[in-house]
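First up is the structure itself, then whatever we jot down about it.
One chain of protein is taken out of this complex; the other chains stay put.
All chains are identified by letter, namely A, B and C, in their written order; residue positions are counted from 1 within each chain.
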Amino acid sequence: MLIRALGWITTIIYLIIIPLLFFFGSLDALSLYFALVILVVALAAALYSNEYIAADFESGLISKPKALAYYLLFNLFIVSMLVVVVVDNLGVMWAAIEMTTLISAFLVGFYNNKGAVEAAWKYIIICSAGIILALIGTILFSYALLGTAQVDANLIKVAFIFILVGYGTKAGLAPMHTWLPDAHSQAVSPASALLSGVLLKTSIYAIIRYSILVNSFLGPDFTGRLLMLFGLFSLAVAAGFILVQKDIKRLLAYSSIEHIGIIALGLGLGTPLSIYGALFHVFNHAAAKSLLFFGAGNIVKKYHTHDFAKIKGVLRTLPFTGTMILVGILALVGLPPFSIFFSEMIILLAAVLKGSYVVASLYLFFIVLIFAGIIYHFSQILFGPKPDNLIVTKEPASSKLAFLFLLGFICLLGVAMPGPFNRLLLSAVSLIRGM
Amino acid sequence: MLRFILIILFAPLVSGFITRLKNNLRLRRGPSIFQPYYNLAKYFRKDEVVSQETSWIFRITPYLVFTATASAVFFTTSPGSLITLIFLFSFARFFLVLAGLDAASSFGGMGSSREMFISSFIEPVLFLSVAALWLSTNSMIASALAATALFLAALAETSRIPVDNQETHLELTMVHEAMLLEYSGRSLAILELAAQVKQLIFLMIIAGLIFNNLALLPVIAVLVALVELSLAKMRLFRVVDYIAFAGVLAVFSVVMSIVGAII
Amino acid sequence: MGWFLFDPLSLFFIVLILLISFPAFIYSLGYLKGHHTRFKNILTQLAMAAFVLSMILVVSVRQVFVFLIMWELMSLLSYFLILSDKDSPKSVEAGTIYLVMTHAGTAFLIMAFFLMYKVTGSFDFLVIKQALAGLPGHTKDMLFILLLIGFGTKAGIVPLHIWLPYAHPAAPSHISCLMSGVMIKTAIYGLLRFVFFMLGINALWWGGLVLGLAVVTCLVGVIYALIEQDIKTLLAYSSVENIGIILLGVGASMFLVKAGLPVLAVLALSAALYHLINHAVFKGLLFLGAGSIYRATGTRNIEKLGGLIKTMPWTALFFLIGAMAISALPPLNGFVSEWLTLVALFGGVLGLSSGFLKLFFCFCAAALALTGGLAAACFVKAFGIACLAKPRSQQAAAAKEVHWTMNFGAGFLALLTIALGLGAVWVFKLLAKIAGYTTGLDASAMNFSPGLFTLQPVGNISLSPVWLALLLLVIMGVVFILLNLVLGRSKVTTVPTWDCGYYKLTARNEYTATGFSKPFRLVLSFFLLPYQRSEKIKESFYHVKSFVYETNTKQVFNEYLYAPLVNFTFNLGRLAKNIQQGSVHIYLSYIFVALFLLLIFMGRF
Partner (left out) sequence: MELLLLLGILALAYAMVSAKRMSALIAGFKFQSGLLFVLTGLEGLYVVAAIVLLLKVILIPFFLFRILKQIKVDEQVGFVVNPMLSLLAGLFLTYLSFIFARNLFSGGELGLIIALAVSFAVMGMGAFIMIFRLKALTQIIGLLVIENGIFLLASTLTGGLPLIVEMAVFLDVFVSVIILGIFVYRINALFTGIDVDQLKGLRG
């Protein structure tokens, strides 16, 4: 009983914090935007985990203290992410990101079976190694800035490379993404929603912060070309894996890598339109991906397996979740009525307007490839007759609320962009462009 | 209007003349020229026997086929109207094939399948020769080639020897006859008449349009008889080569007419 | 409001969409009655209404970006409609192939639209039309290729057609009637709107390319339709073929506009538009007929049907009318539009100057004639085997006439085919105006029909469908009256079919669809690559107990173009898979190697 109460308390806390956010004077547009993204997903995750953890506890999967520990970790995780986004000192930001890794390690290793521990171990080791590189970058950066009057361009380039590789590991950019599929597939579903929905974005936030600084010295094309390289490479790797994926959660993880690649590509292009698209995509992807992870969580809880081959007829056994996943998938792959289609098209349009046709056509090619992969896999599990050994149970109201809450965002933003949200985005873009 | 009645009446005479000629060339007396008239008269008087499996299509097809073939007579005047003529013939063929299938016997089905097979490959040849005619050039070679192509196509269409044997009832060889197998009495008469009218139309086209004097009609009829005598019926799948040959002739006729037009 | 553009081209397509969706809707009332639960029926009806609305919006919208959104919405809605019976894995697979292919096609469209936006700076059709005029040649060619591939995927032009025979049969019949009849046409609308209207014809080879593709599409479509057993797949392939015929007209008019023969160009395009509306009508009719047959007998395989003309007289009659129309038999509309296309091609042969072009147009005309012949054979087979003679299976024998709403829908379309056939002259006048508007040439001066009833588009060729129909009726009447008056009513006795006298004929003696198309399979074996296996199961040396005969043909495009492509991508995926070996050490080394490489090649960024 206590657990449910705790669940509702956390939900209400986050419900209150969101409006409060706007009264924070000191935050600039970028931090405010990312804080908003974090809190929206946090609210949804809290709403969803309320039911998820209670069900886990009742089914005896986790003990009472473990459930309480979950909520502790959950809140700590969100607080640390907020710290990352709110703080203005780069060093402290680094420490906060390191802290997020450490806390979420427990969420990844929550179920304490072989897979979870292995994923958690890899998660910590790889991310810590990556973060340490970022620390080197920060130090080199601070030396270059406060050093002699004339700024040494070469040193700043080296520093940015360390930063990019460091935070890129945390963001899941291509060559350093290896921890991401393991961590997301083994973590608790609400946690993996947070992980891929928001955690990756915080490190993107850090990269944005640094690229603003670097651009003011070297001009946008150095960071742009690096980001585009990483973006396209992530798209390529994600496309490859999604086609042959067997595990539902790993597929969603790889699709996160793809979307992070798209965001990096958007940022790399550097035109105001593409940055607007990238930031807009941050929110869309966060909403759509967490919706799908919640859905995947329900499926795994019902079918007790991650394997696509064994999951059949989800629309029959879990009617509500099935439709939600179907809608989520159509949103994720970028079909019109949903907002991801618009952000992807904005970035593509920016690429075409900038004249980089090769990048645009590669980007479009990978999107279509991933579209084919995801539709192929998910149509296998969604449709088809109901497997006989499963009974259709009524799904809890609160988790339905979480789904609808997120779905509302995806559809709403698709059709009409609310005024204040748009102004927030525009000011963030102007901030990044250093206007 | 008069021309229409004349053709209808005159058509059986032509086929009677051809059969008579074939027998005489084989040094046999053969039936008189008016034998087809006697057959038609006999059929008209006889009662009809209809299979129980057939539907209303079987009963209406003879009238439809005859109407289509007869109305084709009005379109033999100018090369332009030949296109409609070809479509009218496909109308007749469409219903004849359906009637063949309707009787639920394998002979009818076999005949229909073969008829459709031959005719669908003949159509491009017909259209190409019509195109050659239509380009209305003055060069002799073009119209000669067009005439031969049309002649070969006519042989296929009117189920003459190299493609199909008119007189036989041996199920393995007959194509056109197989579809008429189930008919008797009055409907058989109309269908026979329609086939003869079609044959006359083709001869008129070749004589009239290409060499534009009808006097050549008997000459072509003789030619048909000669071909019937000299060749044996081809195996069904060799008919494709026959059609291909006619097609090549048609293409050449078009090429020549184009070249003719330029020179 | 600047969202919509109701010019003659859009109005024509809106009329077309409404014309077909009205009978389809009425048909669906009967079709869905006992099929699914009540809730699901309402859902399908709503989805269908949304689908029709999205099609209307696609053809009437004015902004390129909104066009793109409506285009994708249309595909999405039809995806859901294809998946209406979710349980069969075949329809799920069909849905996936359909969605992926259309999305890939749309990717090309997106690229073309954004290039247009980059060049002209606005999304509005008319603004783009002015701005595109001054475009250098090679960008126009580039845009044309992208648009052709994009719209070609949706229209089902040959190399990109493989989704059509999967998607259309999977959908419920009234939906596949809409998809085949109307949705494919929105792709043609796209081609007309973007290539003809906005881009303008830039080079001769455009027309030539479209003509070439059209000829290939015609022949491939009809050949596959000919050997198909499943009635709805047969109709889907024949849609591919008819799209080929429409494109013949469009390609010819593209060619003639550039070659400087305005009259012929307008004629060719209006022939294409005419065939477009005709095909929508009779293909819709055939699909509704196939749907009724499916509802009544529960099977779509012609081999199992037979004798439906006796058990389902009305459905069989309407199916016959549809088959007659599609095989271009004179009085009906299929004949008129095929006749017009042929005349347009022949006009091209006359009008064009260079010998090679004349020959090319002649070749296209011959191909059209061959397609017409094969289509007639295909639909004779479909109707003959399905409806005539004896029922070949228990379901076919037990078939009963379907609900009256279904027949009303089919009847409405049947009447339409006759009306469009006879009213050819006025319809053609209308279409000539639309064609003139699209190609930008003023068609008011061109006089295509001197008399009230005759069409005389070029030289001395003329056709009057009304007189032709009258002629046929008169002769028929005269012959009928003459025979009955002169010879009196003939005594008709009905007996079982002649069975060579020694045993009673059963349904197994009838000719089967496979048998009917065997000559074609043998002759076209170079393309169909038929596989054949026959086996005698002998009781003793002399007596054969039973005979097994198995044959199938290879789908050339699936086997040799798409299967290797898909395997290649999947192998690539598998190759990428061993990036994730599992050991932490390798993962760590990725990071440091990435860092190292970046530091070395830092100079180049």
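Side notes on the structure shown:
As a working rule, contacts are C-beta pairs under 8 Å (C-beta built on N, C-alpha and C of every residue); 3 or more make two chains touch, one makes a residue touch a chain.
Only a predicted model underlies this, so the values are computations on that prediction, with no experimental measurement involved.
Note that the absent chain touches A, C when the full complex is taken as a whole. The chain not shown here is touched by just one of A:29, A:86, A:105 or A:227, and that residue is A:105. Across A:63, A:142, A:216 or A:305, the residue that sits in touch with the chain not pictured is A:142.
Touching residues on chain C toward the chain that is not drawn are 577-578, 580-585, 588-589, 592, 599. Considering the complete assembly, chain A touches the hidden chain via residues 89, 91-92, 94-96, 98-99, 102, 105-106, 109, 112-115, 117-122, 124-125, 128-129, 132, 135-136, 139-140, 142-143, 146, 148, 152, 154-155, 158, 181-182, 185-186, 241, 244-246, 250.
The criterion applied here is as follows: only the chains that are shown with their structure count from here on.
Taken as a contact graph, with one node per protein chain and an edge wherever two chains touch, the assembly forms an open path, each chain linked only to its neighbours along a line. At the far end from chain C, in terms of centres built from Cα atoms, lies A. Closest to the protein's overall CA centre, chain by chain, comes C.
The distance from the centre of chain B to the centre of chain C, with each centre set as the mean of the Cα atoms, comes to 33 Å. Look at where the CA atoms of chain A average out and do the same for chain C: the two points lie 44 Å apart.
On the side of chain C, the complex with chain A involves touching residues 65, 68-69, 72-73, 76, 83, 86-87, 89, 92, 95-96, 99-100, 103-104, 107, 110-111, 114-115, 117-118, 569-570, 572-577, 579-580, 584, 586-588, 590-591, 593-595, 598-599, 602, 605.
Considering their complex, residues 307, 309-310, 320, 324, 327-330, 335, 338-339, 342-343, 346, 349-350, 355, 358-359, 362, 365-367, 369-370, 372-374, 376-377, 380-381, 383-385, 387-390, 459-463, 468, 471-472, 475-476, 479-480, 483, 487, 490-499, 505, 507, 509-511, 515-520, 522-523 of chain C touch chain B.
If you check the complex, the residues on chain B that touch chain C are 44-45, 47-53, 55-57, 63-64, 66-68, 70-71, 74, 78, 80-81, 83-84, 87-88, 90-91, 93-94, 97-98, 101-106, 108-110, 112-114, 116-117, 119-124, 126-128, 131, 134-135, 181-182, 185-186, 190, 236-237, 240, 251, 254-255, 258-259, 262.
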